[in-house]
Each structure stands twice: as C-alpha cells, then as structure tokens.
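The structure follows.
Here's a slice of the assembly, chains where they normally sit.
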Amino acid sequence: MNDPAPASASARAGTRAPAPLWRSQLATYLGLGAVLAGMVALFSSLSEYFWSAETFITIANEIPALAVMAVGMSFVLIIAGIDLSVGSVMALAAAISAAAIVQWGWTVPAAAALALATGLVCGTITGTIAVAWRLPSFIVSLGMLEAVRGSAYLVTDSRTQYVGDAISWLSAPFLGGIFGGISVAFMLALLLVIVAQLVLSHTVFGRCVVGIGTNEEAMRLAGVDPRPIRITVFAVTGLLAGLAGLMQSARLEAADPNAGAGIELQVIAAVVIGGTSLMGGRGSVVNTAFGVLIIAVLEAGLAQVGASEPSKRIITGGVIVAAVIIDTLRQRMDAANR
Amino acid sequence: QDKPKIALIMKSLANEFFRTMEDGARAHQKANADAYTLLANGIKNETDTAAQIKMIEQAVAQKVNAIVLAPSDSKALVPVLKSAIDKGIIVVNIDNRLDAAALKEKNINVPFVGPDNRLGAKMAGEYLARRLKAGDKVGIIEGIATAFNGQQRSLGHHEAMKAAGITVASVQSGQWEIEKGNTVAAGMLREHPDLVALLAGNDSMALGAVAAIKAAGKTGKVLVVGYDNIGAIAPLLADGRMLASVEQYAAKQAVFGIELAQKAIAAKTPQAQLPAVMQTDVVLSTKDSR
Amino acid sequence: MPAPQALLAIDALGKDYTATVLDGVTLTLNAGEVLALTGENGAGKSTLAKILCGLTPPTRGHMRLAGQVYAPASRRDAERHGLRMVLQELGLVPTLTVAENLLLGRLPQRAGWLRRAALHSAARAQLDRIGLHHLDPATPVARLGLGQQQMLEIARNLQDDTRILVLDEPTAMLTPRETSFLFEQIAQLTARGVAIVYVSHRLEELRRVADRVAVLRDGRLVDLRPMAGLSEDELVQRMVGHSVSDLEYRPRRAAGPVVLSAEGLGRGSAVQDVSLQLHAGELLGIAGLVGSGRTELLRLLFGADRADRGCITLHPQDRPIPPPIPSAATATSAASTASAAHDGWPAPVAMQEMAPPAQSPARRQTPGVFSSPLQAIAAGLGLVTEDRKSQGLLLTQPIRINATLSDLGAIARGGWLQRALENRLVQSLVHRLGIRCRNAEQPVGQLSGGNQQKVVFARWLHRPCRVLLLDEPTRGVDVGARAELYRELDRMAAEGRALLMVSSDLRELMTMADRIGVMRAGRLVALFERGQWSEQALLAAAFAHTASNPAPVTR
C-alpha cells in the first residue's frame, strides 16, 4: 500500500554497520593465541633447547593425526553429536592398510584407499545407526569404539604389523624440505583445516550443520532433512580418522592395533579448548587447530623439561582448564564490548 | 665441554616397575652427578606408542648424547630410532627387546640390556608345576596381547605347563590391570571349578586373581604365580596366597643401560660396534627368597 | 485523580544494552488500577517490565515501592516485595508436571521431601481459578499446547500476596474464552487493591481492562493518560507516530482455482476428519479455542507430523509465482528452487506420486500425505510456526542466518554461500518488515518478541511458495508492524498464493480472511464465507457442545 514512514523505518531497521568480519574473527583467536604464546615462553625459559626450529618442526610433524581427527570432531560436536570411536577407527584403518600391503601384497595407493574407505564405512555405520533409530551418538560410537577395536585386533592378530617405509612419503619433508623438515602430512592437515573452516562458514552444508546443532526441529520445519547431513558428518569424521591412521603408520612405519586408545578424549579436549560447544551449534575449525597446538606444545614441553609423571598429569589438567577459562573470559569481554 | 646428556625413556611411569627403574636411574645419576645429566620420561599408558615416539623426537631435538629406551612396541619404534642413530645419538634398548627383523631391515644395531621374560615366566611356571600333577587344570591371565613381553611371558607359562603335562584350561587377557584380572579370574574359576592354579602375566593381575579366589571361597585351594615382584605382594607371598613371582631387577636394568651408553660416549664407540645383547638376571621370588 | 500515595513510583528509569533501549521513564502506579503499557515492537515494554520485577537491573534511575526505595536484586527479591510477572516468552520446564511448574521455586515440602498431595491440591486450586478445571496437575507440561502453557504461566503468578502483577502480552496466544477468564481474575485482583501492568498489542483489550495507558516509543514514555475516551486511532497515532488503517472494510478477494485440498485428514484424536480446500489468491482463516487442534492441523498439512489418515492433493496452476524480492532473488533462485515452482505441476496428482522417487519403498507411507516438511516445501508449501522459540528460530544465531534458513538455495551457488547476496537479501528483509535490530549479525535471541516473530515470517517472504500456512503469525507484533505483515499477506494473495492462517485474534481473522473455518476438539466444525460471519457466530461455533451447528460448507 503506502510507504512506511521513513523516520520509523530507519529507526526500526539496522542502524550501525557490523564491525568488519575479519576483525571480529581475528579477535576470537586472541585468547588461545595468548595461552599458546605463554606456554611457549614458559617452556623456552625452562628448557635450553625448546626455543629452536627443530623443536617446532618436531611438534609440527607430531600433530597431523590429532589435527585431522579434531577437524572431523569439530563438525560432530557442532551438530550436537559426539564420536568416541575415532581412536579405534584410526587403529583399524592403519591395521587394514598394513595387512593389505604386507600380507595381501596390495599396492600402496590401493592400500591407502582401503584405509580411507574403512574409516568412511565405520563413520557411516555410526551415523546411520544413530540417525535411523534416533539414538544418542555417544552410545552408538561407544559401541563402535569397542567393536572396531576388536576388529583391529582381529585383523592384526593382536600383533603390531611392520609396514616399512612404503607409505612414509606421507611423513617425509614437504617438497623435499623447502619448509625445513615440515612433513607432507602437516601440510595436508593444514590444508584440511582451511578447507573445513571454509566449508563450515561458507557453504550450505556448513550452514545446515550449525543450524541442526542449534535447533534440529527448526531446521526440519525449514525444509532441511537433518538425517543425511548427520550421517555425512559422521562419515567424514570416520574418513578423517582413517586418514589419521594412515599418517600414524607412515610415521611409525608400523600399525599397532592398540594405537589411539583413549585418544578420543584428547581429540574432544582439543575441540572444546577451541571453544566449540558440546551442546552444539557453535564452533570453529581454526580454533580447534589452536586447541590441537596447545595440547601438542604442552605434551612436547613437559617431555623436554622431563617433568615427573604426577606433575605432568597435574599440570596437563590445570592447563586444560586454565586455557578454557582464559578463552571464556576473553570471549565474554569481547561480547560485552560489542 | 658440557656433561653428556642421557635420556631415559620408559613405558608408563604410573607402573610400579618403571617407577622402580626410574628411581634406580635417578639414584645412579645422583651418585655420578658430574659424569652425566639425566632426562627421564615415561608415557601415560603402556600402549601409547605414538607418545613414546614423540618423547624420542623431543629428546633428539634437545640434542641428547644417548637414549636409553624401554620400547612400548618392538617394531613401531625402530624407524624413529634409526633417525636418532643417524644423528649420531647412542641408542640402548632395555626391558622389552626390539624386533630383530625390523632392526635388520633398517640396518641398525641396537644393543639390548634386559631380562628374558620368557625364561622368567618359564621359571615361575616350573616352580608351580612342581606342586601340581600331570592332568591338573590351570588358567593363564595374560597381559595386553599386543605387548611383546606379554607374549613372551605367556609363551614361558605355556612351555612350563606343557612340559609338566598340565592342561591349560583357559587363557584370557587381564589387560595388566588388577580389576580386569579380577573379573577374568572370577570367570575362569566359575567356568572351571576344578582349576588348581592361575598364572598371571604380572603381579597386579595376580592381586586381582587372589581377590577372586577369596570371593569364590577357594583360598588355599588355587595357587597363584605372578611376575615383577612388586611391593604389594610381599604379604601374599608370605602367607601363601601367592606362590611365586619373578624379580627382574628393574632398577638395575636402567643402570646397566645407562652405563653402557656412558662407556660408548666416553670411548666414542660407534653405534654399530656396540655389543648386541647383555642379558640381565631374572630370579624367582617366593616365600623363602624374601 | 491518583491517590496521594502511589504504590509504585518510577523515576527517570533508563537501560542501556549496547544501545539505549529505555530512557527517562517516569510514571506512577496506583493500587487497584490497571496500567496498560503499549508501543511498537522493541519499544522497551518488556525491558521496563523486567526491571520492575528484578529480572534485569536498570542502568539509570530508581524506584520507590509504597514510599520505600525499591531495587530488586532478583526476581525472587521482587516477589518477596509482592511483584510478580508473567513473562512474554514462556518459561516453563517441559519435563516437569503442571503442578510442579505452577509451584516451581516454592514446592511444598517437609524436610526436603515433596508433599505431593499438598502440591496437587494447591495446583488444583490455582488451575481452577483460571478455568483449567480439566487439566490433570500430574500431566507433564511437554504434552500441552502452547496456549495451555500460556495459561499455566498466568496461573503460576496469581498469588495471594501479590501487590503488583505485570502481564507481558499474556493473551497473545489466547482465544476469547481464556482471555475472559484472565479478565475475570484481573477484576478480582484489582478489587483487592492489586495494581496491574498490562502489556499488549491488542488495542481492543486495552480498552476493556485498562484504566490508564502508557505509550512507549524508542524507549521513551511519549504518552500517559486515562484510557476512558481515548479512541483506538489516537492510540495508534501515539504509538507509531502515524495512523495505521487496518480496520478498513475489505471486499472478498477473488478466489482462484483450488491449489490444495485435504480430504479426511486426521491424527489420533487431536485432528479428526478435516477436509478443506485452499484457493489461489485467498486467505482462509482458522479460528478455535486453545487446544482445538489448529496447530496440529497445520503440522499435518505441512508433513511436520505424519497423518494417520486422509489425503492431500495438490493442483496445478498456470500462473507462476514471481519471486517476491526481485532485487536479491532473481539472480540466484532461478537455479534451484524457483525453477521447480515455475514449472508448475503437470496434473492434479496425489502426494504419493509427488513424492520424490528417492523415497525408499520400504518405508510405510500413508498414501497422499506429506511425510516430511522437506516434501511439503518441495511441493511449494511453507509454514510460519507458532512456537518461535522451540520450532522457529535458531536463537543463538544471527538474524542473517535465521532469515534465510528456508531457502538456502537462493543465496548459494554450487553449494557455496554468496555472502554479498545473502547480506543484500537480509538487508532488504529487515527493511521491509522493519525489524528493529543493531545489525543483521545480532543473535535473534536478543531481539524483542515481536521482532523475533518478524524474523520467522521473513524466512517465508523470499521463498516463492504457493501455499503458506501461518500459525499465529502476528503473535506479539505491534499494530504498525502488523499492518506491514498484513500488507505482505495481501501482496502474496494478490500474487496468487493460497494462505491459511490460524489466529486466536478473531478481529484479525475477520479483517484479513475471505473464509473462516472454526475448529473444535480436533474437528473443523464450521466454515463461514466473508459477510456471513459475525463474532457471535464464530464464538458459538467454537464453543458449542453439540453437532447441531451448520455443517462444514466446502465449496
């Protein structure tokens, strides 16, 4: 009909322009960045050789498996699920590819594909069961944790499989070492973090993941079927756990059926330190990467300092909580200033 | 010139055996404070091979002169040791022997200082067999099946039983733990009411087995042997609830390993020329030997 | 005029979040009076009410209660002083029972143990007061409809020690019957000397209950005067700053061909044998009492719940629906969703055949109904949900994400979101509906109630759907914005869409609808044509116990 009165319209509609996106994005990394910097400074002062390119390269080459699984777990937590089976899946994928290379004489690419496929299948099973019967993913993935670990024992006959350097190109220096000794696996993990962040914040799929994690019913009524999306998230997480298994056996040149026992808590810790909520709907992959770094630096630093086992545990526990407290306080400050 | 720096990397320091090992090493370092510095580390749980590799890498990054290692896995650690050796670091293997084939494939020589787990287990088994007769039934509670020393101990137990004509009615894993050992032992006792002995791969599981025997009301009727001779079993050995355990001188193993590394550093012996094996003692520990 | 001793005196009260939302509000409240508080969405009514009841502290100013300085530290504290509040947003705990919810925070106990008998009899008494005689106090709240929940929320605050009762849009979800129960209670309370602060957008209600009216605009008190003698037009003028004419007489819209027809639709006892036809270009209103099954019916039509029986048929249409917001949509939606809508349907088909072939044959499917909202949306339906909090919105997410939720295809290319496109679209929606917010990045949870409702509506505004189902779409929306929503509905009807609107506001239905169906106890008991209805007749149909009413007139 007629025009809305201009005065009232402008009063009602958005007044201030939002702060530039990149600035608010960058600010979210401040808290965890500070924790990380503090830890590096502390360990450098405690241990003679900590502040060295070698140390950092070593750390960089240690994290890909954890990082890759944490990327998948970020999506799982954002969609308000949880996946406890990643450690087992990682072990099974490594074991199967080792068996394929050593026992069945497969070529390396075929075996690698098999490892990834194994992870994919495991993840798909978890996701499908959880979705089909609308069960909590906690319990489904706990069941998978046990069953998949059992399968890993079965495949390897409970013995570590020696693979040799067939797939060690994954852990070899990237581009013949132009970045120091930074490995191919690290570069792959880095790439994955970036791609995953883009997918999360810039694709329809990512938007649906966030939406389902926030309010599944609202998404359903908005015409998004949550089921295939949920399954996809678990399937991809399985796939990434499979990739982590490959990375691990490339580095160890062996597949240990016990590998990754209990690593799920570490993976989840990394994601949660990165500010992703266990209740779903909120999270960032880049922050997860910070969480991974914090855990890796802590572990490496404590080992270099040669802390006793009890103090290692106590310090680790303290740092995990402190990191989250600092990050939370920073976020609140930030929210108050907006 | 700095003192040489030696890294001692063990399995779980939450495990009594390795705590003893660590204590021995620290005492030795204290006594030789001007000869070397020690960096002792252990992993969180015994199977966390990846974590142990990280520790080796951190040690290399810290430019240690030697690494004395109790590997959590006999194959998976070999590649990282090879790269350490290539950097001129002396590597000595203690406790759990590295896989010969893997070493050969990497073309390296790593001296082993440690006990023969199979022999120790066999000794315990033979001591037990003397109280039993052919045809008796026993159960074996193994450690984590993937662990090399677990496998060795099981083999030793089996060998001794076979030699004495004793039937092994059940073999299950107690995951090295007291609680799991207890559950498994309780199951075996119910399923095989005629079981006369339980052979445990370590003393924690033996403790669990003793509790299961008590719960089943069979104290004194089922014999138990363990391995490692930890402090907590002393009263059990004394009153006969446990028959025997195996002492393998944890403290000494690390010290021998360190001394070997020290000598090699001092004499600038190349890794390839180090002796292949230095067997350490395994001794039966019973009521009488305490 | 006002008694010398005012019960509550508010002096220069102000509240800042990041922006100032309330400023310099000064007014007094006398014992036994009903003060109506009104104003546009986001004017600060709820904020003022929350300050009174200790839910949030004021940034500036102070209050005196019966002469004493009054600065409640918490809702608890305010309640100790006798100030109680019915919140705009429902604050019930769905897993607890009706009785437990009613007495939450003061459950009868002996040494910590619940006294269930006492609990239930106390709850019973409170329920009776407000006309919920039939409700079992042991029912979990999750099983109640929204309207009943709203009644509970009110019942919870009808306490004997109340001195001031703040009602923040208590009737937004209520039908005349419940509303009259509420008004009875208000009369009893004021007779006892209780002061009432009554927030509402329903102007005719204000006339019925209020003694004085206070109008807020942009956080400032712009008017405070006795209700008597004030015309509605004047009131609107003061609220919005200009007059709004939504009461004009409107002729019946020209009905197009049938777009959707439902035959014998039912689910359990909530909806039984509902048959209706939706025509292109007209608005069918649904009236009924709280819990009469209106929401359930919409959910069945939309596939949100699976119907036990019945059948839905969609009919083809020659006239394509134009994308409603050309600026943003033309460039993009062509690729994905719009094309489906433009093609139209080949022939009248039952839903069964409409279902995408991907549907697994193994899954049992009642012939002819939608089995999921996805199917319904693909077929050109849309639903503005009733419960915006639990079913409509992603409360923690920004307006931007919420407003574009139902048509992500329109703002994406090859699965990648086009941020610029999205921002433009959202900007235009925010302007068009006058959503009052800081910017499009503000989480919806921070918006005022009416503005949240607009966001839910916005979502369906840019999607070219043929049939739009609206469940209480103007719940909590102010007169000005309501007129804007009506304008959008008119436009949609003019474009040839079929609209089905459930509302508890009879006046709204009588203004907007071309036909009005009345539901009672899960059945569609009557259907009136424009011109044939009167408020009396509609109410009679909704209340009648017997089936002696006019049979459903289906054309």
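Which chain is which? They are A, B and C, in the order written, and residues in each are numbered from 1.
As a working rule, a residue touches a chain if its C-beta (ideal position, glycine included) is under 8 Å from a C-beta of that chain, and two chains touch if they have at least 3 such contacts.
The structure presented is a predicted model; accordingly, all values stated were derived computationally and were not measured.
Copy numbers for the complete complex, expressed as a formula over the labels shown, read A x2, B x1, C x1.
We take it that only the chains that are shown with their structure count from here on.
In terms of which chains touch, the assembly is arranged as an unbranched chain of neighbours.
With respect to chain A, maximal separation of chain centres occurs for C (centres as means of Cα atoms).
Once the centre of each chain is set as its mean CA position, chain A and chain C turn out to be 41 Å apart.
Each chain gets a centre from the mean of its Cα atoms; for chain B and chain C, those two points are 71 Å apart. Between chain A and chain B, the centres computed from C-alpha atoms are 35 Å apart.
Counting only residues that touch two or more partner chains, chain C has none.
The residues of chain B lying in touch with chain A in their complex are 12-14, 39-42, 45, 47-51, 53-55, 57-63, 73-80, 99, 101-102, 105, 144-146, 151. If you check the complex, the residues on chain A that touch chain B are 47-50, 52, 54-55, 58, 61-62, 65, 153, 156, 158-162, 164-165, 168, 248, 251-254, 256-262, 299-300, 303-304, 306, 308-309. Of all residues in chain C, only 18-19, 40, 42, 218, 240-242, 302, 304, 372-374, 376-378, 383, 385, 390-397, 401, 405-406, 408-409, 412, 415-417, 419, 427, 430-431, 434-441, 459, 480, 484, 487, 490 touch chain A in the complex they form.
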